[in-house]
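The other protein chains are all here in position, but one chain of the complex has been omitted.
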Amino acid sequence: MNFASDNTSGAAPEILAALAAANEGAASSYGADPITARLEAKLADLFEHEVAVFPVATGTAANALALAALVPPWGGVFCHPMAHIECDEANAPEFYSGGAKLLAIDGPDGKLGAADLAARLPGGLGNVHHAQPAAVSLTQATECGTAYRADEIRAIATVAHRHGLAVHVDGARFANALVHLKASPADLTWRAGVDVLSFGATKNGAMGAEAIVFFDPARARELPFRRKRAGHLFSKMRFLSAQLDAYVTDDLWLRNAGHANAAAARLAAGLTALPGVTLRYPVEANELFVEMPDAMIVGLADAGARFYRWPHEASTCIRLVTSWNTPDAEVADFLAHATRFAIV
Amino acid sequence: MNFASDNTSGAAPEILAALAAANEGAASSYGADPITARLEAKLADLFEHEVAVFPVATGTAANALALAALVPPWGGVFCHPMAHIECDEANAPEFYSGGAKLLAIDGPDGKLGAADLAARLPGGLGNVHHAQPAAVSLTQATECGTAYRADEIRAIATVAHRHGLAVHVDGARFANALVHLKASPADLTWRAGVDVLSFGATKNGAMGAEAIVFFDPARARELPFRRKRAGHLFSKMRFLSAQLDAYVTDDLWLRNAGHANAAAARLAAGLTALPGVTLRYPVEANELFVEMPDAMIVGLADAGARFYRWPHEASTCIRLVTSWNTPDAEVADFLAHATRFAIV
Amino acid sequence: MNFASDNTSGAAPEILAALAAANEGAASSYGADPITARLEAKLADLFEHEVAVFPVATGTAANALALAALVPPWGGVFCHPMAHIECDEANAPEFYSGGAKLLAIDGPDGKLGAADLAARLPGGLGNVHHAQPAAVSLTQATECGTAYRADEIRAIATVAHRHGLAVHVDGARFANALVHLKASPADLTWRAGVDVLSFGATKNGAMGAEAIVFFDPARARELPFRRKRAGHLFSKMRFLSAQLDAYVTDDLWLRNAGHANAAAARLAAGLTALPGVTLRYPVEANELFVEMPDAMIVGLADAGARFYRWPHEASTCIRLVTSWNTPDAEVADFLAHATRFAIV
Partner (left out) sequence: MNFASDNTSGAAPEILAALAAANEGAASSYGADPITARLEAKLADLFEHEVAVFPVATGTAANALALAALVPPWGGVFCHPMAHIECDEANAPEFYSGGAKLLAIDGPDGKLGAADLAARLPGGLGNVHHAQPAAVSLTQATECGTAYRADEIRAIATVAHRHGLAVHVDGARFANALVHLKASPADLTWRAGVDVLSFGATKNGAMGAEAIVFFDPARARELPFRRKRAGHLFSKMRFLSAQLDAYVTDDLWLRNAGHANAAAARLAAGLTALPGVTLRYPVEANELFVEMPDAMIVGLADAGARFYRWPHEASTCIRLVTSWNTPDAEVADFLAHATRFAIV
């Protein structure tokens, strides 16, 4: 019963098979290989738009490189105070951007809202004393397990673009949001005004692969240099590209995310049926934040379930994360144990 | 006949098998998995010394993180003017260190010498106007395909340590040097005064994995933070560690390097037997720099051989790089073609 | 009637005279001159403590250099959300520290409190995913024109030191706070646990001079290099040191601050006697934040008074800043005009 994180899961068999296939023969290094070329074409099809694609190995690298391409060192990035870039990347955005500042805009369910963004702009734009707002970054799905709808993104992007800010999406769990919203990749990105997407695969079945996707290749001109000087340009790039290629082939990414979301939904339904158990946020992707009696938490942990109390060890809220390969039996077991520890 | 680079080769079967094996079941993320623990123990055995080990995916990341741990932003790193960190990492050492300067010390065959280092020290040490020398970095094997012997390293390290400088080795081709010198890993590192090693595996049969190895763990205290904020901490770390674990198991790394070195030696012997063909540097690892008649270069290229003219397109010197899986037949073919184009 | 800022005032005659005196003859450059030596001795006397002193020309440089000496690039600095380092230094702390993050702790009257700091610690200390709290920075006097008392500082420093955080004070208006509190320099700094002080002089009568004062010289070891590589080491240092030397001679700094504070107090007393006028914060230094009827604001501006609406142009709150040379007549005139525009 491992609900600690989706990154405790391994890689999907299709990903492993793609790596083995990619290993045949010699291939040009640093991205000049046919798999990388094929990937870019596939993503252009998938997103129904011209794209510039940069595979990297981690989500933090994808976010930090993307943001550094959008904001100057004296710039600012609006984001939710719970955003991964703000809380969980050890100052990577500041490092890569050369000192830009993250500017928090709070909002319910892990989402920031267009009106709150509008209230902060033009802010200090043009005033040398202040951080210059240059981008807004949305986490999709959010750190609360919710998803930004296309219209919400579009409203935010409209405000952002009016003031010259770029729109970035940290899509570490983009697939989970997409599946929940039954939207197309285009709907949740460029059609809604997104300029750059960190397209996550690692949490959803890859071994370690993400793609930075620019919908305006002109913005990506410096990215090759930024990626190389950061040590994120793989010499044997084919092994990153092969993962991403397999990821978007035959809907693997959607099937994986669908599995994880369904497991989360079953957990949510089962748990909220128990007395004293409530959800802190709507369950729209593969994360649940569940308030429950302390005895239930202790009981579940004693029964071998793995998860974190959230946001800290003294909380009576737990975070459960399901994965592309969460066994149905583990969901059932977890619910059975929870039921056992419910206060009747 | 692909002699363009050792990074055009794929991964060794043992590495692929290790990845598949590592994929079984869930594993704690960010390095808290048993494979990563096992790797650290194996490397301690291999190097006969306490070590702190940090797997990363690229050699540039390994070098830049290692150097940033050794030198302050106002520091300087002595290296050969041909060093990879100076020529081929797009200012990554400067980026990671926050602005340190690489200070060139030239020398024959891609090696810098202890006497020349001594002549540069104490240099500006303690003077706020000058870059503060804080480390010396050696490339092993060098960019010229030669290897630093243990006594050469020890002489350099003695000078460096006398002035408070740390000693780093960029071991992207460490295995090739080791096999050539018939030395032990300890002999070429801490016993000779090396403080930190970028232990390369990618060029020698891994998919994408290097280990930063500190022989004094006290120096490594900040490395976890540096690695994370650079986006080089893998969530599914087991897949980096598994590659490195397989790499040092059953002498895979030595067998692979031995194969590459032998191919290089055969090329060297065969080519220098031809009229008008000379080696620019001794062949001690898996790279050859061969002066030859232009007609021979053109002929080999026309015959389908892949390689680079060196150091630029107008040179009548070519660089040949052999690999862990260079087919014997390709070596034989290359020599046959070269013989055909030799001026009799 | 110029109440726009204390930095619209020129330099005190004593400062100008000191510059002229310092100009006699040749002097060793880069701080090896007798005036700089004398300054360090005087500040040690003034603070009753060993100090390491680094004159620089601007408050932003003083703050950014001081903080960079206290926190690593992956670190965090707790400060009030209104702090100058957070709002008005264009990401200088991020630039100088190499990417550290400012972490806001709100509190009334521009002050953060020890209990709120304690609630945030140990926070992510030791966890590579999070910014590592490494310092707390207090603004003295605050951006609200209030002053931290010695016991408030001591409580904060006790919490900070317990968790290994250093304590910095941005003392751009340190003199104004000191005069208000009738405390000694030692009381408000090292005796209360302050590790480093940005000792401001520019706003209080200097031409352009601040001193970074370390109470533990061991922490200052890297500062000479940091200052030089930032272009903040003056070749003709005597002209910075002479300003600071004159500043602390014959209580010039206290007399100047006393004058400014008295003017602020008179404005506060006079304005709050008028109907519809209230102070947003206690007036403890040389800044007032005054809520008043819009007609009064317009009337005062039309009468030629200079000031800013605060925090933005649509506010019915104005900020008034008095200075070391605010003429008594301007205070009287301002009050007379305000009285004229008061709603009776």
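Residue numbering begins at 1 within each chain, and the chains themselves are lettered A, B and C in the order written.
Here is the rule we go by: a contact is a pair of C-beta atoms (placed from the backbone, for glycine too) under 8 Å apart; a residue touches a chain by one contact, two chains touch by 3 or more.
Keep in mind that this is a model prediction, so the values were computed, not measured.
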Where does the absent chain make contact, in terms of the chains shown?
A, B, C
For a quick check of understanding: of C:22, C:138 or C:181, which residue touches the chain that isn't displayed?
C:22
Among A:111, A:228 or A:319, contact with the omitted chain is made only by A:228
Contact partner of the left-out chain, one of C:228, C:255, C:280 or C:309
C:228
Candidates B:89, B:170 or B:210 - the one touching the absent chain
B:89
Touch rule applied to chain A and the missing chain gives residues 30, 72-74, 98-99, 128-129, 132, 222, 224-229, 233
Touching the unshown chain, chain C contributes residues 2, 4-5, 7-11, 16, 19-20, 22-29, 56-65, 89-92, 95-96, 202-203, 207-208, 225, 228-236, 238-240
Would you write out the residues of chain B that touch the absent chain, in ascending order?
73-75, 87-91, 94-95, 98-102, 128-131
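Everything that follows uses one rule, which is that only the chains that are shown with their structure count from here on.
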Topology of the chain contact graph, where touching chains are joined (line, ring, star, complete, other):
complete
Distance between the centres, which are taken as Cα means, of chain C and chain A, whole angstrom:
41
Taking the mean of the C-alpha atoms as each chain's centre, how many Å separate chain B from chain C?
51
Between chain A and chain B, what is the separation of their C-alpha centroids in Å?
34
Two or more other chains are touched by the chain B residues 30, 225, 228-229, 233
